[in-house]
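A single protein chain has been omitted; all remaining protein chains appear in their positions.
Chain naming follows the written order as A and B, and within any one chain the residues start at number 1.
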Amino acid sequence: MFGLGKKDVTLFLIVAVMALFAPFILNPFPTDSGLAQFNAGYPDLMQRFVIFGILAIGFNILFGLTGYLSFGHAAFLGVGSYAAVWMFKLLSMNVLPAIVLSMVVSGLFAVVIGYVSLRRSGIYFSILTLAFAQMSYNLAYSVLTPVTNGETGLQITLDDPRVLGQSATADGGIPVTNLFGLEMRSFETLDIGPWAFQFSVGYYVAAVIMLISFYLAIRIFRSPFGMTLRAIRSNQNRLYYTGLNARPYTLAAFVISGMYAGLAGGLLACMDPLAGAERMQWTASGEVVLMTILGGAGTLIGPVLGAGFIKYFENIFSKINDQVVHGWVSFLPDGLEDFVVALIHPFVGKGWHLTLGLMFMLIVIFLPGGLVEGGQRIARRLRRRPAEEPAKSASTEPAE
Amino acid sequence: MGILEVKDVNKRFGGLKALTDVNLSVTENTVHAIIGPNGAGKSTLLNCLVGKLIPDTGSVMFDGHSVLGRKPFEINQMGISRVFQTPEIFGDLTVMENMMIPLFARRDGAYRLHAFRSVASEAELRERAEAMLEDVNMLDKRNMHSASMSRGDKRRLEMAMCLVQEPRLLLLDEPTAGMARADTNNTIDLLKEIKAKRDITMAIIEHDMHVVFSLADRITVLAQGTPLVEDVPENIKGHPKVQEAYLGEHA
Partner (left out) sequence: MDAIILQILNGLDKGSAYALIALGLTLIFGTLGVVNFAHGALFMIGAFCAVTLNRLLTLSHQVVDETRTDFLGNPLKVDIPYVQDLFGEAAGATIIDWSVPLAILFSIPVMIVIGVVMERGLIKHFYKRPHADQILVTFGLAIVLQEIIKQLFGANPIPTPAPEVFRGSLDFGVMLGFDPNAIIYPYWRLVYFAFAAIIIGAVFAFLQFTTFGMVVRAGMADRETVGLLGINIDRRFTIMFGLAAAVAGLAGVMYAPINSPNYHMGMDFLVLSFVVVVVGGMGSLPGAVLAGFLLGILESFASMNEIKAILPGIDQIIIYLVAIIILLTRPRGLMGRKGVMED
């Protein structure tokens, strides 16, 4: 089906169902309950899940397949955002041209950076991409201020031309981003008993684009091109002597992955039409790496999981303050309660990055294959245990 | 006229003359061995054939076309496949995937791999890969992770990867170097099988006389960067010049 194998179809359908029903799945707790703060089913956060999912899927095409570790992918994210906002300023508030332009611009950007950076491999490649990204970041803050609006960030204003749209709405406000009239920020709330589910246009636009991106990624993974990318990671020498030139394929992977990042940047701007240089900072690049590794580099579902995982915990952990923690452990005797709170305090709220860093280290140390590998290990263990008992029946059946 | 013609090739590295006036002709459907003691220039010669080195003077023609100045992947596309001293395979890939890549390279060329067509849909290429694996007795290992195999199996796989491309010339760079006697014999048997099953042109660079005499149709003896003699194996064995060159090693 769709040119995919059976397993991939299942995988794709699972992701599709999860994405389409996310407003339900991510909202398991009634609105008034104490656990409502763990709900993630509101548009803003769900949009970030899928958009960063796109970013990680794209990064994985490069890093997961070829093993080239780019430390500058945030540059493409930033470029995509700027391109999209410019489209909103000059053309119209329709998101479609903005998304197209953000992909085109980041693609061109990736051709240049990739062409230069891919002349080196290993750590040199990482440093080169890092250097390019830092250069872009620094320039965005300084000389390129006419394009990027420097520290303030690029925003849409009332005097933007918007040749195909309107500079201002009838009541004098700044028009909002839309897809042929469907406003990104508009949403419907569905109340079922104590639950309130929100369905936002922006989220579904982003989710559909994510599903398309995911589908294309599966096709790439399963193609001769994808297989060759893995071969590049494995043994470039053999590849050269097998009649294939690694360079153009690696560059293609780099550009595709850069365009995914640009698309993600463009989508961020579609949901909230502003773009700032901090999106290009190298810590942002590090975050993409983290998402991919955490989920499982080189696997299809891993990056999506990783992106969701990190964005969820970032959101939830950073909202937990001492009062909340006190609420959890209030059953403990006072002294102990304070002690436990003091113990948890550094890891939550503003300390979220500490948790993130620790998580990162633990994953790299103990689970280099990421969450996917962790899941596989658990599955294997579960499968082995029941298999031990009916040893008799197993021996009578021929293997496979 | 041989399929591979090496004419008056010279190569120096600084003050060191690595190859001096090397002439060599490999005839189609024969196994041609190039032997010589350590430092005779065998590896340099091989590297000139596959595009890794460019000779200072002279010409290397393959099937009427010069290979000089071409990159290794271009030379492979001309029809020369190479087996390395230590097996070079795609360790992260399965045996079957290892076999598919050379097939794609041969069918689609160096630059035109499909990015959206599924590998699984390539039934015809898969059959060819399986037939080749069958030939080298590895079909049962097709789903194995290739890095986890024994060295002997890796050698077999590499050989199969080269052969499945149906090369017009197969170059082998000391295929038994560093192997135990038993492994060496296995490799010889494998090469003999390959030779028996199909028409193939091979050029073997080898240090081990035993390997050479059991395989080669013709032998070129290289010493100090220049060919001493070229003849059929029977005549090489007792040749005084050869004994001189090998004196101290195989005396």
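Assume contacts are C-beta pairs under 8 Å (C-beta built on N, C-alpha and C of every residue); 3 or more make two chains touch, one makes a residue touch a chain.
What you are looking at is a predicted structure, and each value in this text was computed from that prediction instead of being measured.
Shown chains touched by the hidden chain across the complete assembly: A. Summary of contacts with the chain left out: across A:Q134, A:T177, A:T242 or A:N315, the touching residue is A:Q134. Per the touch definition above, the residue from A:N27, A:S126 or A:S257 contacting the chain not shown is A:S126.
Interface note: of A:F38, A:F313 or A:F360, the residue touching the hidden chain in the full complex is A:F360.
Within the entire complex, the positions of chain A that touch the omitted partner chain are 67, 69, 116, 119-124, 126-128, 130-132, 134-135, 138-139, 141-144, 236, 282-283, 286, 289, 293, 346, 351, 353-354, 356-358, 360-361, 364-365, 368.
As a convention for this text, only the chains that are shown with their structure count from here on.
Centre-to-centre separation between chain A and chain B, using Cα means, comes to 46 Å.
Contacts from chain A toward chain B in the complex involve residues 3-5, 216, 219-220, 222-228, 230-231, 233-235, 237-245, 248-249, 252. On the chain B side of its complex with chain A, the touching residues are 50, 71-73, 76-77, 81-82, 84, 88-93, 97, 100-102, 104-106, 108-111, 113-122, 161, 165.
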